[in-house]
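Note that one protein chain is taken out, while the other chains of the complex remain in position.
Order of writing sets the chain letters: A and B. Residues in each chain are counted from 1.
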Amino acid sequence: MFTFLRVHHLMTGMQLRGFAVVIGLLLLWELSVRTGAVRSESWPAISTILHALAGGFRTEGWGAVFGSSLYRMTAGFLLAAVVGISLGLLLGASERLHRIVNPTLEIVRVLPGPALIPPLIFLLGVDDALKIAVIAIAAVFPILLNTIAGVKAADPVHLLVARTFRVPRRRVLLEIQLPSALPYVFAGCRISLGIALIVTVVTEMLAGSAGVGYYIVSMQYAMRASEMYAAIILLSAIGYLINRLFLAVEQRSIRWAHRVEAHV
Amino acid sequence: MSELLQVRRVAKTFDAREGQVVALRSIDLTVLKGEFVSIVGPSGCGKSTLLQIIAGLVPASSGEVLLEGRAVVAPPEGVVYLFQQYSRSLMPWLTVEKNVQFGLQNAAPERCAHFLDMVGLADFRARYPWELSGGMQQRVAIARALAAEPRVLLLDEPFSSVDALTRLDLNGLIMDLWTRTGITILLVTHDVEEAVYLSDRVALLTRRPAEVAQVFPNALPRPRSPVDSREDSRFLALRHELLTRLLQPA
Partner (left out) sequence: MTGRLKALAPGLAFIAFWIAALEIAARAGWVNRVFSPYPSEIAARMGQVLGSPAFLEALGSTVGLLAAGYLLACAAGILLGLAMGYHRPTYTLFEPTLELLRPIPKPALLPPLILLLGLGAAMKIAIIFLGALFPVLINTIQGARTVDPVLVDVARTFRRGSLRTVFQVILPASLPLILAGMRVSLGLGLILVILSEMLTGSDGLGAKLVDAQRAFRVQEMYAWTVVLAALGLALALSFDALERRLIFWSSKR
């Protein structure tokens, strides 16, 4: 009962209008098909889409499709995280190294991701190795750049404290620069996770035999629009949930960062 | 008592946007082992810079600092510098306990617990710095400094951003710790009363470009008490002398 009251309290008149817009648009969509105003194979009614969505759950088809993608996404992300954080720590701490590697990084960063796939196909084949490599390359940048920024953002007073206590370089890196960078690293990881998901789908669309991207393109070729849209909806929902979950983990792990801001 | 610290003709010039700024023209100062010396001067005269040079954190433009006869070029063993911005100097991701252990190569938890106890924060071992008040944070910084068992402690306006009562409290703490450990302390402060209350000698710096105007011996007898000593005629005399000199127009 209390939940109901809280929900009721949340929705002011204005906010209700916002939700009404969403419901209105969805209704419009449904009606446009039902009344025959739009007669196209590629424009299915929402009810049909939802039906296909549910069907996939019943047959556990979604499990296979998404499981395959999530596996590759996680592998690519973890690879990106390991490389991004370690390289980021090094480059953040050493201005010299950073200057040497930076132009290369900048060029790879602005290169449109899909363009990497054909060359890498020749170097790595069309299997998981290719896809995980492409995902990792795309996902490494937010983590790398954020880690570098985080290391450089270490409080100069902390570094002076380390100097007055003659703390060795290695300890400074691991015990001051790394913790200082953590809020940035987390934010970078969260962004990377989103990129990893999208790039997983893209690689599957271009070079796939399994996974969500391949499924969506297959449904496109087969003109099975409902299944295609259902997959997109589910993909969006999963992406959203992953983001939310990661935010929750992030906020619990670095309580001290937010507290410090509040205190200062 | 032997000479522990010698500051000889130390000068410091900074490159700023408008040109070169001479912070210290020539500083000469000697500190004996076990002494408590305060450095006072007009604000902006370079007191903190001088202390950082002695700490080995900032290089002098010319002149030298000798610690037991050896030149100071980098933070030397046995010298710890305490920061003015104490809350910023504590690592927010470490507990109080871990913060105190930070300066040590080997953790030595019993030693750190001992010093935490000395500053009265034994019960706050597992808390985080941002959970403590300003005065408590400064105590943690002091405990951290002492845990490293230095021979010289350099305090850079350590109590300037706490309220008056906490400052009196911390003054007492510092004096107590000094008496018990016998380390040499160099204190930079803008608070003349604090300088007179705590030290054996007070060095007065001129305005920028700074030199040592005069070093005043402190006749106030020890042990000192927070209220009575501050009403002692010798306290008042030194305080009068210092304030008059400081408030003089350039």
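Before moving on, here are some points about what is shown:
Criterion: a contact is a pair of C-beta atoms (placed from the backbone, for glycine too) under 8 Å apart; a residue touches a chain by one contact, two chains touch by 3 or more.
The structure presented is a predicted model; accordingly, all values stated were derived computationally and were not measured.
Taking every chain of the complex into account, the chain not shown here touches A. Of the candidate positions A:S42, A:T59, A:S86 or A:S209, contact with the hidden chain is made by A:S42.
The omitted chain makes contact with subunit A at the following residues, 14-15, 17-19, 21-22, 25, 40-43, 96, 99-104, 106-107, 110-119, 121-123, 197-198, 201-202, 205-206, 212-213, 216-217, 219-220, 223, 225, 228-229, 231-232, 235-237, 239-240, 243.
Rule of thumb we're sticking to: only the chains that are shown with their structure count from here on.
One simple way to say how far apart two chains are is to compare their mean CA positions; for subunit A and subunit B this gives 50 Å.
Taken in their complex, subunit B has these residues touching subunit A: 55, 57, 75, 77, 79-81, 83, 85, 87-89, 91-93, 102-104, 128, 130, 148.
Contacts from subunit A toward subunit B in the complex involve residues 155, 157-158, 160-161, 163-167, 175-176, 179, 182, 254, 256-257, 259-260, 263.
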